[in-house]
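Have a look at the structure below before the remarks.
The complex is shown incomplete by one protein chain, all other protein chains being positioned as in the whole.
By written order: A, B and C. Residues from 1 in each chain.
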């Protein structure tokens, strides 16, 4: 089965207001699924000031995924978009920590923590 | 790796009072792990009036496991031991239902439901 | 086991070779569940395929010549998964279709078949094939 439609990932974007987009990733981020993540984040990054990448429901993160996260961080810096990750599980935390990438990102344990509080 | 010690099951028995034993099974019940389940239940059945078999934490139940459940039911009947199962997950409910065995057992959704209420 | 490489049989999506021992059932079930999940089977159908694969492999393992290899193949198509497994055996008789295990197997899968082929070697080969459709029959 080589059909690309049958992959183990879902990536959805939700616009909170004119400035903020939340991208929610569900499933496994690997060499097979990483193109879909890259494409969605590229599209959304072009039209926001603040991007929240919610990885709470990610069940695998390998170096293909870590490389995309590094790309996204560079893109955010050069476009002056504020970027943060939502990640609490061992599955996501551990690869970020092992590679030292955890220090390069702003990471919140829950989506609520990542969103600006409305007064 | 053919070492029998490395199997994916844990079976533990807990005596609640002089009459009642709770056997808790964690893991996968298949052809490889079924001997351990059979052995523990046989031992406990010899010395109780009421046996609760808690399958809440079972992550696989195949026909090798179903056959042991049928054996246990026959043994309970012939020894006049009261037997019930605790099972709520799809993983355990579905094999019991597909084979029609669900009707032969008393099944409670939780351990609390299975235990006699203390007045 | 060279016949598996012949032109008669297309390369399976996933082929597993394990020593025919109960200890290995869990790994075959893990692959069955992974493939069914990614082929977008619903939770009941994933669970059914996992049980059917376990059932087929258990039957083969209990009839295998000691120390021989169980070969399992998964062919994943958008609407179904075809699973096929075989093992060297000494008996020329296929498993009884009256047994409890076989009845469970036919309840779970959309189609099941089993047969014995007599090879050039000392042993016969016992095979079980099954198909589970993504939207196939629902047991009961």
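Here is the rule we use: a contact is a pair of C-beta atoms (placed from the backbone, for glycine too) under 8 Å apart; a residue touches a chain by one contact, two chains touch by 3 or more.
Bear in mind the structure is a predicted one, so any value in this text is a computation, not a measurement.
Residue C:13 is the one among C:13, C:110 or C:129 that touches the chain missing from this view. Of the options A:16, A:31, A:46 or A:104, the residue whose C-beta touches the omitted chain is A:31. For the options C:31, C:65 or C:94, the residue in contact with the chain missing from this view is C:31.
Interface residues of subunit A facing the missing partner chain: 1-2, 4, 6-8, 28, 30-32, 60, 62-64, 66-67, 90-91, 94-95, 97-100. The omitted chain makes contact with subunit C at the following residues, 1-2, 5, 11-19, 23-24, 26-27, 30-31, 33-35, 38, 69.
We take it that only the chains that are shown with their structure count from here on.
In this assembly, the C-alpha centroid of subunit A lies 39 Å from the C-alpha centroid of subunit C. For subunit A, the set of residues touching two or more other chains is empty.
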